[in-house]
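Here's the structure we're looking at; comments come further down.
Complex shown without one protein chain; remaining protein chains in place.
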Amino acid sequence: MSVGNLSANYQEAIAMIMFAIGFSNLLLQKNLIKKIIGFNIMDSSVYLFLALKGYIAGHHAAIVTDGVQSVDAYINPIPSGLVLTGIVVSVSVTALMLSLTIRLYSRYHTLDLDRITTEVKKGGF
Amino acid sequence: MTHDFVQNFPLFCIILTLFSGPCCMILRGRWARYVNLGVISAVGVMSLFVLLDVCARGGSYVYMMGHFPAPWGNEIRVGPLEAFMALFFCIIMLLSMIGGAPQRLRKIEASKENLYYVMVNLLLSSLLALIYTNDLFTAYVFVEINTISACGMIMICQNGHTLEAATRYMIMSLLGSGLLLLGICFLYGLTGHLLMSNIKEAVAQLVAAGTYHAPLMVAVGLMCVGLAIKSALFPFHSWLPDAYGYSTVSSAAILSSLVSKGYIFLLIKIFYRVIGFDIICNSKIINIFFVFGIAGMMFGSISAARETNIRRMIAFSSVAQIGYIYMGFGLGTGMGVLASIYHILSHAATKSLLFVSAAGLSESSADSRELADLTGAGYRNASAGMAFTVGALSMVGFPLFSGFISKILFAQAAVNQSGKMLPTLIALALSTILNVIYFMRAVIVIYTPLRSIPAERREGYRRIRMSTYPQITVVFGCFVLLNLVLGLMSQPIVELCARGLGMFG
Partner (left out) sequence: MSRKVSEKEYEKTLTFRLRQWLSGAKDPFLDTVEMKPQQQIRESEEVIREHELQHQRIVEHSYDVEHNAQVRLFRKFYKLFSVIFCLCLVFILLVGVSSLPQYGHEENPVNNEVSARYIERGLQETGAINIVTGMILDYRAFDTLGESHVLFLATCTVLILMRRDKKKYQETAEHNDRIYEPKNDVILQTTARVLVPFIELFGIYVILGGHLGPGGGFSGGAICGAGLILYLNAFGFAKTERFFTGKTYKCMCFGALACYSLAKTYSFYTGANHIESVIPLGTPGAILSSGLILILDICVGLVVSGTMYTFYVMFRKGGY
């Protein structure tokens, strides 16, 4: 197993480490708000990874300036569009999760998901 | 090349369902219900025409979404398998919505009823888009619509159980979505394409040249694990019993039959159209599916046998059935995938029948869901009892019904596999025995005469005749008919699926 392009792709490696941090937060934290923060870190790292895919060294942003339309002048526009879509999805899901958290808190007065599960099993509806 | 008018129908179906979402939001509850039923019926009829047209044409066609051909624009691809799945999902959704209507009207607040129909419409649109799409990123966006609308359907009646189940469901689903998106990004980085057919050519070139082997395997693994998490494969199923057990009847029926199946269909597309089935079989991912599928079958059935709440028992049975489907993938042959597809159809037809009939049995027993309280419910609500019996027999694998055919297909697919034949057959036999234990126990309990229960516990028990809810009786009849058709006339359906699968790649 060689190190290969790890030093050249160091930004993508950092995105992967952020992904793992977010993933483990989402999985291991007991507090619901911290889980949501973990999910946001995870999604942001995926968008960072995707945006890095589009970059070409020395080229400019994909807006036609001075009528120049050659491939050598601009970065790849596709990942930018995909990231736009992804950010909207991330915002929507965060709003949904936060409103679920508010509802659960107003019912059970705790943010700990394990305690909420126990209360649900004990108390029923 | 201009299309016939019929060939535009898939586009009209998707746009109609997307448009009916905002429509239902501004209408009031009753009108939203009519719009919802009308949209599902219209989409079903259009899918029938598309299916007839595609079968007559004898091949699949590609439909350009916009003025630019793929890979620069979006496109959808319509073949016999896709059209048949769309028609089948519409039938199941229509029957589930009609069957769950009385309970829905009682349980959901009147001011929020129209929002429920928004969720159902957008769920249908995401299923149609996942069936027809030929582009990976479109599939991701509609997977997210699927997730959010399924969450909305779980938590529409807000009690503690459903809120907690919805939270667990969202957490698991987000893990899966994150992994899926990361896998798509990796694959895009290696091939530069988002269109499924183009990715397949690029992947074939990469595999032939032997370059980028590790990232390709990582990408495939991430996508497969992400979709497996989302469709509640064995260790990731903890949200399923509560979500199906405590939501409204139509939600439970639609969730169990359709939501996970959309992700599984996308997984089949990734196997055939994105990566290529041979490459998948050479990698080790299908062995992982095989092991977890069998573990899911065993664990689901054992947990169901320990349950006393009838809805949770049926939900655990769903865990087992999804294990069957992944075991079929794990066999690694075309026959295995065909058996899994047939099991998708059979499970959808049977599980929604079980949920709707269990609701009918509960209603005649003072709305209790405990098995002990359901004693004799088969006599109080004759149609629900008969429907439940048919569903239970089909799940067990009784000849005449659809479950039997899918079990035969699994066994046939496993026969020539060197290492996997024995575990598959043993697992099929053991899980059939376990299924018999809990399903037949339920059937016996509902047909036990009531005299063994003391009179004070019988408060609130009432007789429900077939004329009380005529539409539900009709729904039961349609479900039983569907089961019989899938069980007795399975040959043409299996041939259609096999032909569609052959054109799938």
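Order of writing sets the chain letters: A and B. Residues in each chain are counted from 1.
One rule holds in what follows: a contact is a pair of C-beta atoms (placed from the backbone, for glycine too) under 8 Å apart; a residue touches a chain by one contact, two chains touch by 3 or more.
None of the values given here were measured: they were computed from a predicted structure.
Colleague: Of A:I37, A:L52 or A:L111, which sits in contact with the chain we cannot see?
Modeller: The missing chain is touched by A:L52.
Colleague: With the missing chain put back, one of B:G189, B:G334, B:P423 or B:G502 would touch it. Which one?
Modeller: Of these options, the touching residue for the absent chain is B:G189.
Colleague: Which of these, B:P215, B:P423 or B:G502, touches the one chain of the complex that we don't see?
Modeller: B:P215
Colleague: Please give every residue of subunit B in contact with the chain that is not shown.
Modeller: On the side of subunit B, residues 1-3, 8, 11-12, 15, 18-19, 21-23, 25-26, 63-68, 71-74, 111-112, 115, 118-119, 122, 125, 129, 135, 137-138, 141-142, 144-145, 148-149, 151-152, 155-156, 158, 182, 186, 188-193, 202, 212-215, 218-219, 221, 451 touch the unshown chain.
Colleague: In terms of residues, what is the contact footprint of the unshown chain on subunit A?
Modeller: These residues of subunit A touch the chain that is not shown: 1-6, 8-9, 11-13, 16-17, 19-20, 23-24, 27-28, 52-57, 61-64, 69-71, 73-74, 76-81, 84-85, 87-89, 91-93, 95-96, 98-100, 102-103, 114-115, 118, 121-122.
As a convention for this text, only the chains that are shown with their structure count from here on.
Colleague: Quick one: report the Å distance separating subunit A from subunit B, using the average Cα coordinate of each chain.
Modeller: 28
Colleague: In the complex, go through subunit A and note every residue touching subunit B.
Modeller: 19, 22-23, 26-27, 32, 35, 39, 42-43, 46, 49-50, 53, 78-79, 82, 85-86, 89, 92-93, 96-97, 100-101, 103-104, 107-108, 113, 116-117, 119-120, 123-125
Colleague: Going by the contact rule set out above, which residues of subunit B touch subunit A in the complex?
Modeller: It comes out as residues 137, 141, 144, 147-148, 151, 155, 158-161, 163-164, 166-168, 170-171, 174-175, 178, 181-182, 185, 188-189, 194, 242.
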